[in-house]
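Dropping a structure here in structure tokens format, bear with me for questions.
All protein chains of the complex are present and in place, except for one that has been dropped.
Chain naming follows the written order as A and B, and within any one chain the residues start at number 1.
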Amino acid sequence: MAKKNYDVIIIGAGVVGSMVARFLSRYKLNILHIEKEADVCMGTTAANTAIIHAGYDPVPGSLKAVMNVHGNEMWDTLAGELHIPFERRGDYVVAIGKEELPALDELWDRGVKNGVPGMIMISGAEVRRREPDINPDVSGALWASTGGIADPFAATVAAAENAVINGVELMLDTKFEDFVMDGNRIVGIRTNRGDFGSRWVVNSAGLYSDEVMHKAGLRPEFKITPRKGEYYVFDRAEIAVNNVLFPVPSKISKGILVTTTVHGNTIIGPNAQEIEDKEDRSVTQEGLDEVWAGAQKLVPKLSLRYAIAVFAGLRAGGNAPCKTPGVDYKKDYIIEIPDEVRGFVNLGGIESPGLVSSPAIAQRVVDLLKDAGEKLEEKPDWDPIRPERPRFRDLMPEEQKILIQNDPRYGRIVCRCEYVTEGEIVAEIHAPIPATTYDAIKRRTWLGTGRCQGGFDTPRVVEILARELGVSPLEVTKKGAGSTLLARPTKEVEG
Amino acid sequence: MLKNMYDVIVIGSGPGGLAAAIEAKKTGAEDVLMIERDRELGGILLQCIHNGFGVEIFKEDFTGPTYAQQFISQVYELGVETLLDAMVLDISPTRHIYAISKWSGFAELDARAIVLAMGARERTRAQIRLPGTRPAGVYTAGTAQRFTNVEGYLPGQRFVILGSGDIGMIMARRLTFEGAKVERVLEIMPFLTGLTRNYVQCLLDFDIPLQLRHTVKRIMGNFRVEAVEAVQVDEKWQPIAGTEEIIPCDTLLLSVGLIPENELSKKAGVVLDPVTGGPFVDEGMQTNVAGIFAAGNVVHIYDLVDWVTEAGSVAGRAAAKYAIAQRQEAARHVKMQAGQNVRYVVPHRLDKESLVEADQKLQMRVIQPIEGNVWVEVKDGDELVTRKGQRYARPGEMVDIKLPQKAYDAVRKADTLTVNVVPR
Partner (left out) sequence: MAEETTKIICITCPMGCTLEVTHEGKTITKVEGEQCKRGKEYAQAELTDPRRMVTSTVKVKGGVHPLVPVYTAAPIPKPKIFDLLAELRKVELRAPVEIGQKVLENALGTGIDVLASRNLPAA
């Protein structure tokens, strides 16, 4: 393959990589964005609690804390420009029983040190008023009014798409293999789809960020240890928690939340279990039991009867020591342009609060490049707005009528439980970042996430994908190569 | 062309809906509409290509599609209207329906009576909280049946089936017939949950092993199912350590129960029985909402389609009677409308039969004064029903006119009477 040369190559299209792509797309740079999976947002960003944290939790002085608070401030503008479902509704750290109250004070102090605005301590009675089904032994809560919830898939797709519209080249199914070095300078990368030259490479490979930086000979002691978190999702029609409810945190994690999401479903989770396999997203009985026990502490009235889905995500937990003098913290973010290797922007260990931090991290990357002497010339025609595609179920009947009149495909419901229409599915298949698998469509439209979990829509989606992509239904996959949904025509027996 | 108002609208054209629509017509409902989300009538019957249908009602051993055809023919013969490839989005307690379809766009319909016949959905993997990975190749038996029998594709080649319900066993045979391998059927209970006849003709006939008191402990495979880990359970359905067995396969079929599909019912204000998952109904299959009836799997899960047909007929008959009564009730009354130069008329509506007893007085006020001779007239469209002359008409002085008993015949024909006060 002919070697093409870029100014920047970004490895990884999770929310961090996609935000970096979007922020860099503002400048006159030739950018290549690569992702090893069949779609963006299939790593850590695909499975998490979707919280825009307020920022009282990270250790003061850490990069996590700075990125969290700075990122939090950026979300209103970001969500508006990119049309990301986002609600700044505040989050609660709930103390059950008097003995948990001192922990709230600790978080308060941390929040103050981190510069978190809008924190208020509220009484148990007030918590009960705002969340009637909360554990009656609630003694008080820290209400952080700048906390929020967002749709991480939408955020990633929107950012990556905005980047593509603004000239970034996105290549899916493209896996980083090695760097091409000239002395201690990175001049390109090797992938399974050929070599590409570049002046800069940005490492936003999430769970694999350690392996990428090791290929450049950097930070051999840095290791990503995946930490699995499992979740239950509840039927929107049966369970509706109003708020984002945290328990008082433990040493290893923020704890098992009970929270609403931007789609209206209540979810509970995650637990935290260190594992070895970076691709092990299996749901376990033990994990689910742990999540259930934790959630019941906050909202005893929950019933598993109304659980409609379970899933697991992997945190990309690193072991990098915090660079701030005097701060003894060993799991901080790596966001740096190292001295030892030229042409490298290294991002590592971006776990929670990764989603809220993502725009701040992207801005930091821009600043680091400027500090390193890059003349970043703005494109006069850079468009920060990513237009929204219509969601049938969110429209009023009058708007629905007009939508159908203009394109009858919006008149055909494919996912009965979530009211997703053929028009929306076709729009995603032909979007700037085409959705070409069942899961890609699911992430973007929320199809198949309801009561019947794809029982009704799967045959219809297969038919639409086959038709729109011009392939046989036998080639349609759930999540990329190796995950075909069908085996063979009914009437063709092998042999 | 869709009408605005129907006597009976049936939602769903499976066996319950078909029977309801036919019986509604036969009972005397005039305008009957069936709304069906698939492209053709028949519902779930179209994918149940095995036999065993109609043994009770027809004394026949039909396949599902043949059974459906017995009713589909009648639907067309009787003049039942159909709206296909259409989804009902909402039903109000006053029986206002919002439906959409690619071909008819957005439709708002009213019905004097509704029969809910949406059937059931299948219990999912998540609802039984089956641990493991989430690869392609995990299907409920019904979805696999749809692919195999209607879409024309086998969802896999090597199957494990969880659940010894009829759908699972039927699919075991079906898949074997099409050259796939069914490795095992696992059933968590200590007994068969489907019919013995199916055990014999679907499993025993083909040497497909059934393991009672067994379940799937976890699913394996990242992209596509590679195996399931089966395990034996004790009386409390807890896995017995040491009995695990990894069964290689590429597809897991779930046949773990049906749930009445009542999201629409809830929107209409229908109250559900938490035990059945379906509406509370009386002997006519009427729910707690007047004029809304339900029949079939949407009420509770049946095992013989013949009884679904029977329930559908009961609901259809009751719905038609309700609609006819509503029609008659509406026809009893004529609406009074304020016409030219009339601000309002009281009474607003009149029971036509009241004219049998006595004259009826209408009272009104004019908008503009007319200083001169006027006609106060009551009309049915262009036809004059009655009128009287006055020397003037002023807003400050109430005007009245008698509807005489002899106007009864003219009034009986009318839906609306318009009252005008005009210069003579």
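We adopt the following convention: a residue touches a chain if its C-beta (ideal position, glycine included) is under 8 Å from a C-beta of that chain, and two chains touch if they have at least 3 such contacts.
Since the structure is predicted, the reported quantities are computational estimates derived from the model, not experimental observations.
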Residue of B:Arg197, B:Lys266, B:Lys361 or B:Arg394 touching the missing chain in the full complex: B:Arg197
Where the unshown chain meets subunit A, residue by residue: 489-491, 493
Positions on subunit B where the hidden chain makes contact: 39-40, 46, 49-51, 61, 63-66, 68-69, 149-152, 177-178, 195-197, 199-201, 204-205
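The criterion applied here is as follows: only the chains that are shown with their structure count from here on.
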Subunit A-subunit B separation of Cα centroids, rounded to whole Å: 40
Subunit A partner contacts - residues on subunit B that touch it in the complex: 37, 85, 87, 89, 98, 100-106, 121-122, 124-127, 129, 131-137, 139-140, 142-143, 146-157, 178-180, 217-219, 222-224, 250-251, 263, 266
Sites on subunit A touched by subunit B in the complex: 233, 237, 279-285, 288, 304, 307-311, 397, 400-401, 404-405, 408-409, 411-413, 416-417, 419, 422, 438, 451-456, 458-459, 462-463, 473-474, 477-491, 493-494
